[in-house]
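Below is the structure I would like to discuss, written out as C-alpha cells.
For this view, one protein chain was removed and the others were kept in their places.
Coming up: chain A.
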Amino acid sequence: MNSSGTRTILQRLETIPIIQSKYNIFTHVEPINKINKNLLKGSTVNNPLSNTLCAVKDNIATNDMPTTCSSSMLSNYQSPFDATVVKLLRESGTTIVGKTNMDEFAMGSLGIHSHYGPALNPLFHDVDTVSGGSSSGSAGSVTSGVVHFALGTDTGGSVRLPACYCSVLGFKGSYGRISRFGVVSFAQSLDTVGIMADNLQRVKDVFNTLDKFDKKDPTSLSEDLRNEINSISKLREKRGRAKFRIGIPKFNLSKNSVNETIRTCFIGFLDTLMKQGHEIFPVELPSMKYALPVYYTIAPSEAVSNLARYDGIRYGTRDEKEDISNESFFSSTRSKFGKEVQRRLILGNYNLISESFKNNFLKAQTLRVSLINEFDNIFSFPNVLTRNQNDDINGLDFLLSPTSVNLPKGIDEIAKEKGYDGTSSTNEYMNDLFTIPVSLAGLPALTIPAKKRAPIGIQLIGQYGDDQNVLNFAEKLVNELK
C-alpha cells in the first residue's frame, strides 16, 4: 500500500462522522479497527479493487452487518450468509465500510421513505435536498468522497436516478448478469444489482468482478448465453468502427415535459456527438408511453408476493401483543411497514384480485413483451433471449436519453406536494419516466453526469447483453464531457 493511497483512504475514513451527521448516508458503519484490519487483508490481493473502500446498499445481505432494508420490520435482522456480490467483493480485496440508507424495501425514487430518515444529497450543502432513490445512501457515499464505489439495486431506476441526482456514474447491467442471490427482492423480474462510482474504470472493474454466472440465482444468465454474447461482440469489434448509430426515443422530450436545463444540456450533448461524427436518429417506440402504468402494475404485484414473508414468524420483528387483529393475521406486525410500502402492497393486491387480474396484470405483461420486441426491432445487436430478428446493417448501436425529468427538489418542497388531507401524490412515480422502459426490457444502461458536480445525467442504453460495449462507448463519452 503506497503512502499516497494510505493518506487518501485515511482522509476518506475521517470524513465519515461529519458526512453521516449531515447527510444520513449510512444505516451501519463498521468499527474503524475492523476496517483497518480488512484494508490490511485486502492489500495483499492482486486485484484492481484492492486498496479501495466501498459501501453496500442495505438490502444486500451481509453476514457481519445488519441488513435492515431501511425498514422497522427488519431493524434487528442480521443475515446468516453473504450475498454472492458481497462474497465476490470481499474476495477482490475491497473493504466494505458500511451499509447505506435507502427507500424502505427499495420502494421509492427520492430517498425519503426510510425508517431512519431521508438520505440527503451531499451536492447541496445549504438546502436539504433529496438524493434520489431508492439507492440514496449509496449515491451519497460516492459523491461525498467517502467510498470509491458503492453497490445499489435498480428495479425501475433506483441506481440511475440517485446517481444522476448526486452527479456520479451509475450502471445497471443487463438483467441476470449480476447475481441476485442474497439481494432482498422487491420485484424479482426487474431487480438488478447496480454500481455507482466516480470514475468509469472503477465501474468497469467492479462490473468485471461481479459479472459472473451464479447457480444459486435461478435467473442468472447462463454460461452458454454469456459465451454467445461474447462471440457476437468480438465479431462486431473486428469491424473496428469508431462512429456509432445512436437513437433518441421520441418520448417526453418537449419543453413542457422535461426540465429546461436538462433539455438544454441533452441537446448540447447531442451536438457534441454529431460533431464527432456519430449518427443520430429519432426512434419511435410506441409502447414506451405505457411503461409507467406497466411498471406500477407489475412491480407492486411482485412485491406483494415477495413481502408476504414479513410476518414476524419467518422474517420481521413480531408484534409483542397480538398476531391477529380484526380477523387479519400478522397485521399488527405488518403495520411496521412504512406508508409507501403499504400503498404499494395495496395497489399490488388490487392488480392481482380476480376482478383486475386479466385487465391489469395480464395486460401489463403483454405490453411488456411488446416493449421488449420494439427494442429488439431497432437495435443491431441481437437479443439472445428472445431470438427476435435484428437489423445488423441499419439497426442502432445505442440509445440516449436524459436520466431524469427534473432536477432534485428540496425536502420541504416535496413535503408541500402532499395533499391537504395527507394523501400522497403520484408525482414521485414520474421521476422514473426515462429509466423504467429500460428496466422493463432488462437492458444495460449507464447514467453519466452531464457536468461535473451537477445533478444532470445522460442515460446511455444498450441492447440486452451488450454491457461491455455500453461501458466502452461510455469511456469515449466521458472523455468528451471532460
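Following the convention adopted for this analysis, contacts are C-beta pairs under 8 Å (C-beta built on N, C-alpha and C of every residue); 3 or more make two chains touch, one makes a residue touch a chain; residues count from 1.
The rule is simple: contacts and distances are computed from a predicted model.
K.L.:
Name the absent chain by its UniProt protein name; which of "CDAN1-interacting nuclease 1", "Glutamyl-tRNA(Gln) amidotransferase subunit F, mitochondrial", "Signal peptidase complex catalytic subunit SEC11" or "BHLH domain-containing protein" is it?
P.N.:
From the listed options "CDAN1-interacting nuclease 1", "Glutamyl-tRNA(Gln) amidotransferase subunit F, mitochondrial", "Signal peptidase complex catalytic subunit SEC11" or "BHLH domain-containing protein", the omitted chain resolves to "Glutamyl-tRNA(Gln) amidotransferase subunit F, mitochondrial".
K.L.:
Out of A:Thr8, A:Asn349 or A:Asn472, which touches the unshown chain?
P.N.:
Counting the whole complex, the residue in contact with the absent chain is A:Asn349.
K.L.:
Considering the whole complex, which of A:Asp271, A:Asp392 or A:Glu417 touches the chain not shown?
P.N.:
A:Asp271
K.L.:
Any idea which of A:Glu14, A:Glu279 or A:Glu480 touches the chain not displayed?
P.N.:
Reading the full complex, the residue touching the unseen chain is A:Glu279.
K.L.:
Of A:Ser72, A:Thr219, A:Asn390 or A:Asn406, which one is in contact with the hidden chain?
P.N.:
The single option touching the absent chain is A:Thr219.
K.L.:
Of A:Asn373, A:Asn390 or A:Asn472, which one is in contact with the hidden chain?
P.N.:
A:Asn373
K.L.:
Contact with the hidden chain only, please: which chain A residues?
P.N.:
Touching the chain left out of view, chain A contributes residues 63, 78-81, 175-176, 189, 216, 219, 225, 247-248, 250-257, 263, 267, 270-271, 274, 279-287, 289-290, 292-294, 296-298, 304, 308, 311, 313-315, 325-332, 334-335, 337, 342-343, 345-351, 353, 359-360, 362-370, 372-375, 377-378, 384-387, 394-396, 419, 421-426, 429, 441-442, 464.
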